[in-house]
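Here the structure is laid out as structure tokens; the discussion comes afterwards.
Apart from one protein chain that is not included, each protein chain of the complex appears where it belongs.
Moving on, here comes chain A:
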């Protein structure tokens, strides 16, 4: 019979990567925000057509997509932190974490749809 360990003698071996990713994604979002602000200041789109032209540029789409992925990843780390802080029942926490992941994945798919597929 396997004896149950009395206490965890070592760490869960994760946490650092999330902490680092939170900082990196924040930097990506900050850079994109500054870039977008610069573009909007230099040549503010006058109407929907010119706004759409701005996003016809592939680089703009890739940068926007990187921004959105950073946002979702950042949101995942932040949301899980909130859940770890306040939701102490492990079962409920797991369910909420899964819901957060599924929502963010849906948003990521939706972003692809908006940036590349949607031609409304």
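As a convention for this text, contacts are C-beta pairs under 8 Å (C-beta built on N, C-alpha and C of every residue); 3 or more make two chains touch, one makes a residue touch a chain; residues count from 1.
Here, contacts and distances are computed from a predicted model.
Engineer: Name the absent chain as its UniProt record does, using one of the following: "Succinate dehydrogenase iron-sulfur subunit", "Aspartyl/glutamyl-tRNA(Asn/Gln) amidotransferase subunit C", "Sugar ABC transporter permease" or "Dynamin family protein".
Structural biologist: "Succinate dehydrogenase iron-sulfur subunit"
Engineer: Which listed residue (A:11, A:44, A:91 or A:118) would be found touching the missing chain in the intact complex?
Structural biologist: Considering all chains, including the one not shown, the answer is A:11.
Engineer: Which residues does chain A use to touch the chain missing from this display?
Structural biologist: Residues of chain A in touch with the missing chain: 9-20, 81, 84-86, 88.
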